[in-house]
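Here the complex is missing a single protein chain, while all its other protein chains stay put.
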Amino acid sequence: MKYEAVIGLEVHIQLKTRSKMFTRVATGFGQPENTLTDPVVLALPGVLPVMNKEALDKIVKAGLLLGCTIAPVCKWDRKNYFYPDSPKNYQISQYDQPICLGGTVEIELPGPSRNVMGEHKLIPLTRIHLEEDVGKLNHFARESLVDYNRAGTPLMEIVSDPAMHSAEEAFAYLTSLRQTMVYGGISDCDMEKGQLRCDANISIRPVGATYLGTKVELKNLNSISFVRDGIAHEIARQIAVVEAGGTLVQETRDYDGQTGASQSLRSKEMAHDYRYFPDPDLMPVKVDEEWKARLLAECPERPFDKQRRFFTQYQVPYTITSVLVPDRALSDFFEAAAQLAPGKAQAVGNWIVNDLLRELGNARLPLAESKVTPAHLAALVQLIEAGTVLTNAAKEIFVEMFASGEKPDVIADRKGLKAAPTDTGELEQWCRDSIAGNAKAVAEFKAGKDSAINALKGPVMKAAKGKANPKLVDETLRRVLAAL
Amino acid sequence: MPELFHQPVAALADQLAAKKLSAVELMQAVIARTEAVESRVKAFNSFDAADALARARASDERRAAGQSRGPLDGIPVGLKDVISVAGQPLTASSKMLANFVSPYDATVTRKLKEAGAVCWGRLNLDEFAMGSSTENSAFKTTSNPWDLARVPGGSSGGSAAALAAGEACATLGSDTGGSIRQPAAFCNVVGMKPSYGLVSRYGLIAYASSLDQIGPFGRTVEDAAIVLGAIAGHDPLDSTSFKTEIPDYRAELSKRRGPWKLGVPKEYFGAGLDPEVGAAVQAAIDYYRKLGCEIKEVSLPHTQYAIATYYIIATAECSSNLARFDGIRYGHRSAKANDAIDIYFHSRAEGFGAEVKRRIILGTYVLSSGYYDAYYLRAQKVRTLIRQDFLNAYREVDAILTPTSPVPAFKIGEKSDPLAMYLLDIYTIGVNLAGLPGASIPCGFTRGGLPIGLQIIGRPFQEADLLAIAHAYEQGHAWHTQHPKL
Partner (left out) sequence: MPSPTDLNIDHVAHLARIALTPEEKTQFAAQLGDVLAYIEQLKTVDIAGIEPTAHAFPIYNVWADDVARPGLPVEAALRNAPAQRDNMIVVPKVVE
C-alpha cells in the first residue's frame, strides 16, 4: 500500500519588541542570567500584567501579511500548568478567541532544477495567537538552574492546518513563513537564538483516504534542516511501523538532530488539563478598521508578490529573483539600482548576484555595510552600456569600488581603465588600415554577411592595445565601410 | 479630648498643621499604645518602629520647611499584610511567605508615601485574605478589641482591630467578598470597599482578581474619605484600573446634602438576621427617613445565589493566582522534595493552611476539564444577573441600605464549619460581584456591647455620594466616638 503523510506545523515566533509582553523590562538574548527580570517577570506576589501595544501591532501585521481574518475582539486566557520555567505557573495565552484566524502561507516547492521555479501552493492556517515565552532551564547532573531572562518575551504561535504532505512542503512552509516575518519586521526569526521554534504534528494514511491517522507530535526541531530531516524520519518511521503490522500510538517524540533519531517522551504526568479561563487581570482587545488600515499601510510587499512583480516589471529571470527576493534589503538594493539604470535591470541583477554577494561574502560583511551603493552600481552598469569601460575593466572597478566606496568613473579614470582612444581621427585611421588589409571580410560584409565585421575589429583592437571602445570601433567601421 | 491614638485623622492633621503636635510625638504615642495592647489584640504580624519614627521625623522636617503634603503627612497608616511595601515583609499571614521581603511598593503604598503618611506595620489577616474571622492566619488569631474572646472579623481583621484599639490612625484592608466591611462592622469603625477599578490592585497579593479591591478603614467617614482620596485613581500598572475623575471626597461630604432616595432590599432582612442587628439597622433607616430621605423597598432577586456564585468565581481565580507560590523563586520550599515536581506538592502542602487548600482544591475542580461550563461559565452568567439587580435598583434609588453582617462578632473557634462561615458573607458578597462601592459604618451596639454595622451600597464610581450619605448619618450619632476598653 502507498501512504501519504499529513503534516501540521505549530510555529512559535518571538516578536521583536523592546520590552516584554506584559511588563516593560527589556527583552534580549545572551545577557547575563536573570538580569532581564522585574517583579512581574518573576511573578512576585501582587504584580499585574499590562499588555505591550507594539506586540499587538506586530501580531496584527503578521496576520495581515498572511491574509488572516483579524478578530474584532479577542481576549486573554490563563493556561494553568506547573513547571519551573513558568514563573506564575500559568501562561497568559489566547484559548478560544485568538487574534488571527485563517490565512495562508504561500510556499514554493523545489523545481526540477535549481534554476527553475518550482510549483507554488497555499498552505492554509488555522490561527495565530499571542502568548508569553517561558524561562530557560539549564540541566546539570543533580540540579537544574533557572534563568528567567527569556520569560515573558512576546511569543506568537502560528498553527497551520494539517495540510502538508511531505518534509519538503514543511521545509518550504517554514522558509516562506520566516521570510515573510523577517520582511515585515515582526521577528528576526533566528532559530539559533530560539526566536523561531517548530513542533510538527505528523500522521500517515493510505493515499486517497480522507481521514486523519494517529497523530505524533515531534518536538525540538531546532533548525530548518532539522525540520525537514525530522519529519522525513518520522514519516518513514510511521510507515515502517504500520507495514510491520504495528499500531501507531498518539505520543510526543523528541527529535535529535545530531543523531537523526527520535524517542518517545514518556511523561509520568496525567494527561494535561490546562484549566483555561479568561485572565481577570487583563481586558479584551478590540481591533477596529482604522487600526488595521494603519498597520496594513506599514506592511511591506510579500516576497512572492515581489518576485512576480520583478518578473514583469524588470524582466529579470528566476535565477536572479530567487537570490534577490528572499532578502528584503538585497531586493530593495536591486530595485533602487535598476531604477537608476533603466533597461539594464538584468545586468544590475547579475552584478548583485555574482559580484556584490561574492565580495560581501569574502569580506564577511552584511549588505548594510556595503560601500557600494545602488547609485554606484547603476553608474557602473551605465559605463559599460556606454562602452566607456569594458567588462574586464568593470570587474576590476567593482572590486576597487567595493573596497574604497569611490564612484566607478573616478576609479576608471584614476586607474586608466576607461576604453580608449576617444580621439576619433586615430581610431578612424586604424579602421581604414584594417579594412585595407582584409579584403575578404570586406567583400563578405558588402555581400550582406553582417558578422563579417567582427573580423575587422581584431586588428583595430590590436592597434589600440585592447583599450578601444568596442561600440565606437563598431560604429566607425560601419561608417567607413558604408562610405566605400 | 480622647487620647491621641483614638482621635480621627482630621483632628490630628489640624494639630499637626498648627504645630501643636509633631508627627514624632504622634508616632511615639501610637507605638506606646501598640506596645501596651498588642499582646492582647494581636493585630500585627510585624512592625518596624525605627523605620516609622524616621519617617515621622522626615514628615516633621517637611512641615517645618513649609512643604507639608496635606492631611496625611505624618499620620501612621497601617497596611494589611497583603499590600506590598518595599523592603518590608509581605506574608499574607501564610507560612508560605513567612520570610518573604518585598522589593517593591504597591501603588497604594507609593501614593500613601507621596501623601506623607507613615506606613505602619504589617496587619494580620486570614491567610491570603481567605476567611471572615482572621482565625485562618498562620501566625496568630487577632482578637476583637471590644471582646478579646471574639473575632475581629475578616479577612482584614488586623486592620479593623488595630484601628479600633488605637494602634494606628487609619488602615488599609482589601475586600473580595466583605473583607473590609464585615471587620469594620465587628470593630465599630468605618470601612469602605471602593468600586472595582477605583483603587489600583498593583502590589496587592491577588486572591480573586475580578473581585479584590483595596479600601480604607477610618474612625470617621471623613477619615475614610481622606485616605480614599489619597489612594484612588487610575494606575497604568493595573489594567483593570478605571479612568475616572477623583473628586475631593472630603470636601464633597458637606457639599452633598441630599435628600436621597434610599433603597432597602427585602432579601437582606430575612431568616438568619440577628434581631438586635436588624433593629439597629432599622433604626438607621428610620433616621434617614427623618432626614427627609425617601425610603423605598427594592428587590435584588438573585441575592440568594450570590454566595454560590462567589465561591465558584473566587476559588477558580485563587486556584490560578496562588499557583505562583511554589517554593521555587521565593517562599517556603519543603525539605522533603527530591525532584522539581516534588517541590510543588510538598512546599504547597506545608506552606498553605487548610482554608487556602480547600479553596484551591475547589477552584481547581470547577475549572477542570468537563466542569468549566457547568460551574465557572454559569457563575459568570449569574454574576451578570446579580449585577443587573443592583443596576435596576439604581434606576429608583441613589443608594441601598442593609446590615453589613447578619450577626455581630462571634466567639473565636465558634464557627468550625467552612460553609457556615461562608454563609455569613451573604450581605457583602453581592457588592463585589457587581463591582459596586460599599461602606460599613457604626450604627449601634448589641446589649452585650458588640458593635453593629450599617452597610451603604452606592452607585458605581459614585463614592462621593456614598460617603456623603454615610457622613449624614454619622453627624447625627456618636457610635463612632466610643472606644473599646483595653
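When the chains are written out, they are named A and B in that same order, and each has its own residue count from 1.
Rule of thumb we're sticking to: a contact is a pair of C-beta atoms (placed from the backbone, for glycine too) under 8 Å apart; a residue touches a chain by one contact, two chains touch by 3 or more.
As the structure is a prediction and not an experimental result, all values here were calculated from the model.
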{"item": "Chains still shown that are in contact with the chain withheld from the display", "value": "A, B"}
{"item": "Which residue of B:Gly331, B:Gly444, B:Gly458 or B:Pro484 touches the chain not shown here", "value": "B:Gly331"}
{"item": "Residue among A:Pro278, A:Pro303 or A:Pro408 that touches the chain left out of view", "value": "A:Pro278"}
{"item": "Option touching the unshown chain, where A:Val11, A:Leu56, A:Ile99 or A:Val473 are the choices", "value": "A:Leu56"}
{"item": "Options B:Trp146, B:Phe217 or B:Tyr311, residue touching the unrepresented chain", "value": "B:Tyr311"}
{"item": "Hidden partner chain, touching residue among B:Ala434, B:Ile452 or B:Leu466", "value": "B:Ala434"}
{"item": "Chain not shown, touching residues in chain A", "value": "17-19, 24-27, 32-39, 41-42, 50-56, 73, 75, 82-84, 137-148, 265, 270, 273, 275, 278, 280, 282-286"}
{"item": "Contacts of chain B with the absent chain, listed as residue ranges", "value": "99-101, 103, 195-197, 210, 236, 239-240, 242, 302, 304-305, 307-309, 311-312, 319, 323, 326-333, 337-346, 348-349, 352, 354, 357-358, 360-362, 364-365, 368, 370-371, 374-375, 377-385, 387, 417-419, 422, 433-436, 460"}
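Assume only the chains that are shown with their structure count from here on.
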{"item": "Centre-of-Cα separation between chain B and chain A, whole angstrom", "value": "57"}
{"item": "Complex contact set, residues of chain B against chain A", "value": "82-84, 90, 92, 97, 100, 102-104, 106, 201-206, 208-210, 236-240, 316-317, 319-320, 323-326, 328-330, 340-341, 344, 364, 367-369, 372, 376"}
{"item": "Residues of chain A touching chain B in the complex", "value": "39, 42-51, 78, 80, 82, 84, 87-90, 144, 146, 148, 273, 275-277, 280-283"}
